[in-house]
Every structure is written in structure tokens, then in C-alpha cells.
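Read the structure below first, then the notes.
The complex is shown incomplete by one protein chain, all other protein chains being positioned as in the whole.
Just so it is clear, A and B label the chains in written order, and each chain counts residues from 1 on its own.
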Amino acid sequence: MSQEPVITVKDLTVALPRGADREHAVEGVSLSLAPGEVLCVVGESGSGKSVTANAMMGLLPKEVRPVAGTIEMDGRNLLTLSEREWQDLRGSDIAMIFQEPMTALNPLQRIGDQIAEVFEAHGALSSKERQAKALSLIEEVGLPDPEKAVRAYPFELSGGQRQRAMIAMALALEPKLLIADEPTTALDVTTQAQILELMADLRRRRGMAILFITHDFGVVAEIGDRVVVMRYGEVVEQGTVGDVLGRPTHPYTQRLIAAVPPLTPPPPRNRNDDAPILTVEGLNKTFRSGGGLFSKARVVKAVTDVTFKIGRGETLGIVGESGSGKSTAGRCIVRLLDPDSGAIDLLGEDWSAKSGAALRQARKRVQMIFQDPYASLNPRRKVASILTEGPVANGVAREKALARAQELIGLVGLDPSALDRFPHEFSGGQRQRIGIARALAMDPEVLVADEAVSALDVSVQAQVLELLADIRDRFHLALIFITHDLCVAAQICDRIAVMRRGEIVEMGPTEAVFGNPQHSYTQALLGAVPGWGENSPLAEGRRVAGAAS
Amino acid sequence: MTKSKDFWRRYSRNRGAVVGLGLIWVVILVALLAPLLYPDSPWRMVQRPFLPPFAVDGFWFGTDTLGRDIGSGLAHGARVSLVIGLVSTVVALLIGVPIGAAAGYFGGRWDDALMRFTEFFQTIPSFALAIVLVAILEPSLGSIVLAIAIVGWPPVARLVRGEFLSLRSREYVQAAVLSGQTSGAIIFKQILPNTLSPVIVLASLMVATAILLESSLSFLGLGDPNVMSWGYMIGAARTVLRQAWWMSVFPGLAILLTVLALNLIGEGLNDALNPRLAREGR
Partner (left out) sequence: MGIAGYILARIFKACLVLLAIAVLNFILIHAAPGDPAAVMAGEAGAADEIFIQQLREKFGLDQPFHVQLGRYMAGILSFDLGFSYRQEMPVADLILDRLPATLLLTGTAFFISIILGVLMGALAAVRVGRWADSVITTLALIFYATPLFWIALMSILLFSVTLGWLPAYGMETIGADYTGLQAAGDVARHLVLPALTLGLFFMAVYARMTRASMLETAGLDFVKTARAKGLAEGPILRRHILRNAILPVVTLAGLQAGQIVGGAILTETVFAWPGIGRLMFDALLQRDYNLLLGVFLVSSALVLLFNLITDLIYLVVDPRISLTK
């Protein structure tokens, strides 16, 4: 490194309060950033990456405190600063943006005022100049209609726009270092691409160093110069992005990179084309909300004219961004929602026309696997009852249901003793396995997986995907796989349907959709996925890691 | 077993809650032992009127305008307060829980209609309604319990509705729907058990509110004329405030301590039952 680093973290150790699951949140972490450099800190949940970032900003919660090491900037050790000195430093020398743009802005204050407040906090400019500066910053980060955006409240902006506003705020005093804590995790993939582009552009123009916290190796490959890999609060490997991602040396990094799903689908499977088991035709669903004597009802067309077929043993992926209607379509298919119109034909039976007791009795044929492993299991019931109450409600004898539960819990890779325990005793991935066993206990013919691996860490994600593919083949199930993540979809789906604003814009075999997308939206979507462009080190890294492990 | 131990550990971390529990045991004990401590009717004249506290042995709390023992009134009044507090809370729960559950579970028009109904009852000034109801039904233990329950159920309905509404869309409930369970099974097995914690906390606070309300009613002369109650004692003392402070001070302290104890217990229950919601503020 030729230049003097902007900031240097040396042997930082941060203690957790007593009674936490480990003693230190972060132990012996060292890293530094050169001017204009983007350093990515990557790791799974609980790796200590966010704690490191917050320590550098002096924003740790009271009960979590640094106990050893130094954070050096401009010849000062930041860990010795008083609260006053921190206030002077924050916003002017180091700025920070966060993961959740929806909650990171004060809902009761105008965007322009929130930006102007940065100047005010540091006693810069007159109040008129502050407003003018806020406007030019809003222009710089590319918010549409800047004049209006200055006077807007956060609830009037979309998630991506709010993140832009956050960035504008962070740029206000031209800090030397920007800390970005998972800034694009909550955003759709196309919005993410725009924000990443904005950040790369600002770095180029302003020469600002960026510490970028993320869990996504694709993002690292896209934006990072160097990368630090963390696990359990320790740095396991660091180096240039090309080195670490392309030639990972630490076994943990290798395992992580091997688990990252690539954007290219594996070669298509040889399947006999069965007759379709489920046929959906002209499905429509509209939501109405509010509306009364003095206000108009809001009408949202969530699903418009959706049509597709799926056969036994086949996986159909439904991909799209938030608001595309993919989840609503899934919920109509399992009949958690009643479609407004359209036919759903399940092996010759009109599934959409059933209601009441007839629907209840037929429900076992179509089951769902949910997104949130923490909300999908009743916290007050043991796993045994979670797995048996469905079959029992359908007239299966209790002993038989229990025997089956024992069989299934083994099948999804858990110990039979799991049956005697409550959901909170399991990890996220284990809970997702229980959710899969619960669906299988009903002996379904069609399985709808709604973002079933989205909440899981990447290594767990790969295992659960494998399990899903395995049970699909073993039970010859039709699997409808709903996801926002194109890479994940590429790995498991035989065919892909791309949805936008309630409509399927493109549908076809996975290798065709990924290899030769027809619709401009599909092209944009694929182009927005970070990290898999030309010369991406990730592809090379996967080969190296795959060979090593 | 570990669960109840866990519960007690979290509860007892709140020192106020432990004090509250101790206080309420004292009140319960006094209520239970009232017939033994003061076998005479609290309405009987036992000493000369206007006897100040500690003036005569055995009459530590003094006597009232008619020479009735204040101590006896306090002990017997404890029974009325506790019984009315508990029974009216149970009745309010019996009204509020089904209404809230139905509104939250079935949603849509049911929700609209039931919540309008609930809001209506919440708009009416509850104390005024309680007065009118007791006055029209003639004061008795039954009418007082009914009046308190009628003004007390709306918060229960709102709470239960909110819980049902959020749990209804929780994924494990949707999984139960997909597994073909009936609405009844889903309500009673999947949702209701998960709403219990906040309802229990609210119920403990409602007992406190009910005791306050009962005392206010009997203060205004709307108590059951056949039973001695703390509110009645203060009401009777009002006109002789200048001559006999003890007549109103002791029953007032009794109400204060009982209600305080119940509120403290409510906070402790909240800490113990909703550990995630318990705020750091200690």
C-alpha cells in the first residue's frame, strides 16, 4: 500500500455482556483502509462484522465494549475519544449507512431537513445554505425530482430512494470514510445494482474509502478492492478480492465460496416428461384496501392472468422482485388466498372451486414451505405434535402419524430425539428442515416453497436446497419454487417463470432463460445480479474451493 | 419444571413485583381470616363513636360516627374488593376474549362490525356508564360486577383482536390451515395459547382497575348496602373529614396498597411472560 491508511484497526477485541453465548463479539481483528479503497467485510450472521463496523463509529450498545486494541485515524486512537469528540468525528470524518432504509430515516422529518441536520450538527453553513446544499446532494445521488424530494417525508419514498437519501446524508460533509452496513441487503436486485453503481461512482469521484459490510460474495466481487472474511468474531482470511475469492486458502472461506450458488444453471436433468399434475390458467387476484365514505379504496392488481403447468418430479421456479406478485400467486395456488378468477386444475379436479369442508379435506395434496424459520413453527408445541397434528386432523391414527414423523425427521437429517423438543431449541436451518418434514407428513403431491432458503446463511442454504431436490425426487413431487434470488433458482429449477407487476413476462427451461433471455426485464434482472460478470473471480474460486473440499 | 423455575427467576428479578406479591398475600390472608379476626358484623356498634386510633386497646384503627370498628370494616372490606375485582375481571374476559378473537380471526366485515361495537363502548365515559347501570339495576354485588365488566371488556377485545390478527398471518397458523385443521382447532390449539401471556398481564391490571372502580361506586353510595366496603367507609367519612381523619385515611391506604400490589404484579408478569418485550430500563 503506497498511501497512508485512512483508518487502521489493530487487534480489536470487543467484549459481550455476561451471559451471552460467547465471551467476545470480536477478537483480535486487524484491518486498514487506504484512501479511495473499498474494503469488504464478509461473513455469516454472528461473525462480528457489524460489531466491528459499529466500533469504528463509536456506536456500540452500552453493554458491548471494546476491551483491547486500537482504532487509529489521523494519529488518534478513536477508542480513547470522549463522547463530545465522537460527535465531532461522526458525520464529518466517518459517515455510516445502514441495512434497513425503511426504518433508518426519521418518519416525521422531511428528507431535506434530515440532510441539513448533518451540517447543523457540525455548525457548518447558514440555514439557507444548508437547504441549498441538501438539494444539490439529493441531485448528486440521483433522486428523481429533487425539488420535491427535499420536501418529501420518508414514507413517500421507495426503499431504494430512501437508501439514496441516506447516502446523500452520509456524503454531506465529505467524510474520508464511509461505513456501509449491509446497505443493499433489503433492496431488490435491480435497485441493489443501482445503489452499488452509485457507490462505486462516488468513490471514484470523491476518493472516499468505503468499508462495506455484507454477507453476499457476489456483492464483494462486484464492488470490493480487498476483502476480510470473518467467522465467530475473528478474521480468517484477508487479501485482494481476486486472491481471496479466486484462490481461497482457508478451509472456511473455501467452504463458503463453494456454497455460493452461481448464476449459471447446472446441466439440465434427464426427466421423462410426465403429464402435468397441476395446471393454472388465467389466475387473477386483486387486493382492495381502505375505502370508506370519505376516501377511495386502494386497488392493487397483484396477479394478472397467470398461466402455467407443472408435472410430477418437476421444479418450476417463479422469480421476481418484491411486489411482482410471486408470493400472492403461490398463496392462491395453495389456497391460502382465494383467487378472483382463473382455473387451478389438480389432476383433473377443479382445485380453485373447492371450499369449506371439501377444501379442507383436499388440502393435504398441496403443501407449502415457508420463508421465516422463526415464525413457521408454533413456539408452544413440541416437534412431535407439529409433525402429527396435520395427519391426525386428516384421520390418520396417532401411532401411525408418530411413526411416520419419526421416519421423516430422520429423512430431513435430524435426530429422532428432536421430536421431544420445542422449536426454540433449534437453529434456523434445522427449523426449516422441520418445516419440510411437516409438509411431507401430509403426503402432498405439490409442494410450494415460498422463499424457503432466503432467510438462511449461504452454507445452510446449500444444504436445504439439496434436501429439497432430494425429497422432490424421492417422492416424485411437483415443486413450485418461489424466490427473489436468481442464483438459487438457477440451481434447483427445471423451468423458470419470471414475474413482474403481477404478470409472467417470460417462461421457459432454466438454461434457456438464463442463457438466452428474451424479455428485456429478464435481461435487466440477470444483468443486475452482482458478482458474476466477465472476469469475476468467483467462478474460478468455486472451482478451486470445490476441488479442495 | 424448568419452565416454572425460569418463570420465577424472571419474575423475581423485578423486586417491585416480589413486594407486590407479598402485599397481595397479606390482603388475601386478612380477607380469609376476617371472620376469625372480627367475628362480629362490621356494621355493629362496638365502642363509643369517634374513637381515635390506638386510644383503646384492640381498636387500633379507631371507630366511626356510629362507633363501628374501622379495623373490622377494613378486614371485611378486603373480601368485597378482592371478590369483585376477580369476578368482574373474569366476566370481562368472558365478554372480551370471544369478541376480540372473532374479530381478529375472521377479519373483514366481522372485524369492522365488532370493532365499531368495541370502540363505541370505549368512547362512552366508563365511570358514568357504570354509575348509570348500577343506579338503574339497583346496587348489589351482582349489578356492580356486571357494570364493571361491561365497562372493562373493550381493552381485552382490542388486545385479543390485535394478537389474533398478527398470529393469524403467522406462518405456523397458515401451515395449520394447509394441513386441513378446522377453524376451531386452529383458534384453540394454535392461536389462543400464544395470546395468553399478554392477556394474563392485562387481567392482573384489570383486577386493580376493578377494585378502584368498585371503591369509587361505593364511595358515591352505589355499593351493595349489605356488605362493608372500603369505598363506602371513605364515603361515610367524607362529611366528618375535619373531626375524624382516620375514618378516611385507613380505608384509602388499604385501597392504595392493594391496587399498587396488583399493578406491581402485572409488571412482574410482563417481565416474566414477555421476556423479549421487557425493556432494559432497570
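In this section, contacts are C-beta pairs under 8 Å (C-beta built on N, C-alpha and C of every residue); 3 or more make two chains touch, one makes a residue touch a chain.
Note that the structure is predicted; figures quoted are calculated from it, not measured.
Among A:Asn106, A:Ser355 or A:Ser427, only A:Asn106 touches the chain left out of the display. When the omitted chain is restored, the residue from B:Val46, B:Leu165 or B:Leu220 that touches it is B:Leu220.
Interface note: of B:Pro53, B:Gly77, B:Gly231 or B:Gly268, the residue touching the hidden chain in the full complex is B:Gly231.
Interface with the hidden chain, as seen from subunit B, comprises residues 16, 119-120, 122-129, 131-133, 135-136, 138, 208, 212, 215-216, 219-222, 231, 234, 237-238, 241-242, 245, 248-249, 252, 255-256, 259-260, 263-264, 279-282. One chain of the complex is left out; on subunit A, the residues touching it are 57, 59, 86-92, 95-96, 98, 100, 103-109, 117-118, 120-122, 153, 155-156, 166, 169-170, 290, 292-295.
In this text, only the chains that are shown with their structure count from here on.
One inter-chain figure worth recording: subunit A and subunit B are separated by 47 Å, centre to centre, where each centre is the mean of the chain's CA atoms. Here subunit A touches subunit B in the complex through residues 334, 336, 360-361, 363-364, 366-368, 370-372, 375-381, 386, 389-391, 393-394, 435, 438-439, 442, going by the rule given at the top. Interface residues of subunit B facing subunit A in the complex, by the touch rule stated above, are 170-182, 185, 189-190, 193-194.
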